[in-house]
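Read through the structure below, which is laid out as structure tokens, and then see the notes.
Apart from one protein chain that is not included, each protein chain of the complex appears where it belongs.
For reference, chains read A, B and C in written order, and residue numbers begin at 1 within each chain.
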Amino acid sequence: MAILTLTINGEHVSGKDDESLLDIARQHDVHIPTLCHLDGLSDVGACRLCLVEVEGQSKLFPACTTKPQEGMVIRTDTERLKKYRRTIIELLASEGNHQCAVCVVNNHCELQNLAYDVDLQYVRFPYLYPKKELDATHEDFVIDRNRCVLCTRCVRVCHEVEGAHTWDIAGRGIDCTIIADMNQPWGTSASCTSCGKCVRVCPTGALFEKGQTVAEMEKQRDFLKYIVHARQKREWVAEQIEEE
Amino acid sequence: MTLEDLNELAEKELERQKNFKNRLLYCSAAGCVSCGSNATRDAFKKSLKEKGLDKEVEVLGTGCMGLCGEGPLVKVGSDDTLYQRVDENAAARIVDEHLLNANKVAENLINPDDPFFASQMKIVLENCGKINAESIEEYIAAGGYQALAKALTEMSQDEVIDEVRKSGLRGRGGAGYPTGLKWGIVRKAKGDQKYVICNADEGDPGAFMDRSVLEGDPHRILEGMALAGYAVGASQGYIYVRAEYPMAIERLKLAIKHAERLGLLGNRIFESQFNFRIDLRIGAGAFVCGEETALIRSIEGRRGRPRPRPPYPSEKGLFGAPTLLNNVETYANIAPIINRGSAWFASIGTPKSTGTKVFALAGKIKNTGLIEVPMGIPLRKIIFDIGGGTPEGTEFKAAQTGGPSGGCIPNDHLDIPVDYESLATVGSIMGSGGMIVMDSESRMVDVAKYFMEFCADESCGKCVPCRVGTKHIYLLLDKISNGKATQDDIALLEELCVMVKETSLCGLGQSAPNPVLSTLRFFRHEYEELLKPALHFEQSEKSR
Amino acid sequence: MSRVESKSTHPSGDNRFKLLDRAITKHNATGNALIEVLHAAQGIFGYLENDLLIYIAHKLKLPLSRVYGVATFYHFFRLKPNGKHAFVLCTGTACYVKGAGAIQQKLEHHCNVKFGETTPDKNISLISARCVGSCGLAPVAVLDNAVVGKLTPETALQRVKQWEEKSEEVPS
Partner (left out) sequence: MKPRVATVWLGGCSGCHMSFLDMDERLIELADKIELVYSPIADVKQFPMNVDVALVEGAVSNNENEELAHLIRRNAKFVLSFGDCATTGNVTAMRNQFSPDEIIHRAYVELAEADPTIPSEFMTIAKLLPQAKPLHEVIPVDGFLHGCPPTPDQIWFAVSELLAGRTPVLPNAYLRYG
């Protein structure tokens, strides 16, 4: 491990070579919007919100999967990036059936917050209104695919942390959907341990607990840091996490 | 197997061929087979038997002879006469008149001085149409595996890489990355196990170069991969080939079997320390698997979803090991470079784009088929000399290169040389070699829409810009094509195209907008002609 | 504990599973071979139904959702059986430029199903393919594994009608 120095938005900062640009930016209070990223899960670079400009490179780089290099000069907030981020949120909004007014996570939703973040006044693309399924067969939880943004956090937490690999993605392109086991009703899944991790990591109201009504559900995600910390360091001290 | 054994095999094969007075070569590539070349073969055999010539004349199936639109194609070995549209009747006549009476059958004759042949230069395809694609002996007799023998007995790994580097060969899959450089990186990468992969997932709809090489000269690829394996220090190779190419798969399987039998694949090849095996992996219908990280995932038995690079496969590829990935045509160039030297190869083409390029010529053009030309040849020469121009009564409008990732090149840019950089300046790419000609009947908005539908359908769905963006680009094109769009929609289309290009995760999304941007650049008027007449209030009232 | 079976056969007693097992063994029953095994299974069974996918998942020790995810990612894999006859129309660029679209419309209109679907009588499946690589013969279709080139909407329709007549001859 080595300490590198780089420049983010004109400020000289330092970071470790095994961290991502996103880690380093956050340590220095530089806000980069993210959606598929979640601390404690592997990064996939799929949502493209955290793209940053690197001086001397024509391509944009996702901050979550890009490692720093000595002397790197990075910009995270150019007009171009802001415009692209807004377009990404527009595309996501048009892709699903997102009705905040009737959603359990209204006011606690990451997609909603991102829409405010990028000042999304309206969506210029026609809404696609896909026909997606709601599955309420599980005893405790519901998956409403209308609200899914395909960030795959549920797939990753189920595979990487819980080890059940109940969830995966079926189909491709715009027809991608999150499936349980053989694309069967969640309640009939043999592999699901009903641990609820997927529900907690879901950024939107696509996965939620039964018995909650509009705007009632806030997702508690501290558990993930706790588990990952315990796994990697064999330390079970919750205070340490809270300090971070 | 030693070099002496190899030479002996070659001599024995040449001896065998001399036992025949003549050879009838029929094209057994997929194009001609679908025109009925198997019936032609049977007709030849029947007719030769009737005339008592079956011991004197050998009938053999070869790789693609090029003029796929006029199949089945047949060549008479003794004087290299080429015949087109040889059905069963024509086959009988060729035996009767040409073989027995030395009179050429005028009706089916192809003029050898036709510019279709005269302007070509064959390196990759040199064996196609000349040797029996299913015989390793014929490949060896044509000089096959000499390069591998030379490398393993005379050259160090670095010398092989150096030779490839000096040849100036660039990746033929589309992007044109210098091959030698790539090999050097994999050679230097740390790892006990390394892999060599041949990308034969020719997904560009309108291209069949790789298929023709695999069907016509499979050993060429095996030899190229083995050379690569030696150079970078890999002992295992994979060929990732499309399931849509059953004949190529069969011929590759056979070729691998033959090569293993002769010890040209396996342990201690040419009695060196070099071991190398090749396995086939069959694709399953996903264009995105032409992208290297997606292809690797697919070989690992997973959904073909690309991942961000870096790390590049040369450092972290198949099963996390350093991996060399090249395309079919790239590997096909390796043996000739080692045999004839990098200086020879570098003298062909242009200084920055050396060697030749194979193109699949199709669409509204007289001569459709497979061609190989030196790099730097003017596009006009390909279309009008080799291709013979558009069919009677129609006018050339544009040539499309690079398929769904490429662009359209209009008439006024036809004099550009065909090399990586020049094609990029007009907003297209070399691509893998598909070249589709459009005439005055083709509507460019519909062409763009066609490609966008393809890309949206082939998007893996991982990243947002490609998954949703390509869908909206398609919907905007559909709106324009149906006469329901306004000038604002064109502006939005352009903005979205640039966004998808710059923010998508992999090459599929990054290049998917190219056909739209390129047709907007050269044929914008065709878009604007389709706009709906603006209503009065819409002209005065501006949308926010 | 359940006993370990040395020769695994499917409880159904379907002999085709022996063939599949052989293919799985050939690939050392590793998860990496999933796509190869799916190819083999489709070759043997014609299509991949749920039970078959579950069997493969168990054999390769893979999560069910991963197997299902892979099977639905690749267009070559079919989760439903095809009709008796398959009209695979190439929709590659060359075929598109030479008028594959008109053929598509004509057949969809005639059969009253879309490409990607099978007629209700399970006689004819209309399938579109991404370039079969016979661009010189565009527009091309693969009719029950035979490549037919230089089609027109009329000749294509004629072929389909032949299949329809054939199926009518057979008393049901």
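One rule holds for everything that comes next: a contact is a pair of C-beta atoms (placed from the backbone, for glycine too) under 8 Å apart; a residue touches a chain by one contact, two chains touch by 3 or more.
The model shown is predicted, which means the values in this text are computed figures rather than measured ones.
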Hidden partner chain, touching residue among A:32, A:54, A:81 or A:115: A:115
Of A:97, A:137 or A:184, the residue touching the omitted chain is A:97
Chain A residues touching the omitted chain (full complex): 93, 97-103, 106-107, 112, 115-116, 119-123, 126-127, 129-132, 215
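Everything below uses one rule, namely that only the chains that are shown with their structure count from here on.
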Winner on C-beta contact pairs when B-C is weighed against A-B: B-C
Which whole number of Å gives the spacing of the CA centres of chain B and chain C? 26
Quick one: chain A and chain B, Cα centre-to-centre, how many Å? 40
Which chain C residues reach two or more other chains? 66, 69, 73
Which positions in chain B are in touch with at least two other chains? 286, 303, 458, 460
What part of chain A is in contact with chain B in the complex they form? 44-48, 51, 59-62, 65-67, 83-84, 87-88, 91-92, 94-95, 124-126, 128, 150, 169, 171-176
Quick one: which bits of chain B touch chain C in the complex? Just the residue numbers, please. 30-31, 33-35, 67-69, 71, 202-208, 211, 243-245, 281-287, 298-304, 319, 360, 362-364, 368-370, 400, 403, 434, 436-438, 442, 447, 450-451, 454, 458, 460
So in the complex, which bits of chain B are touching chain A? 286, 303, 307-308, 310, 456-465, 467-472, 475, 492, 495-496, 499, 502-505
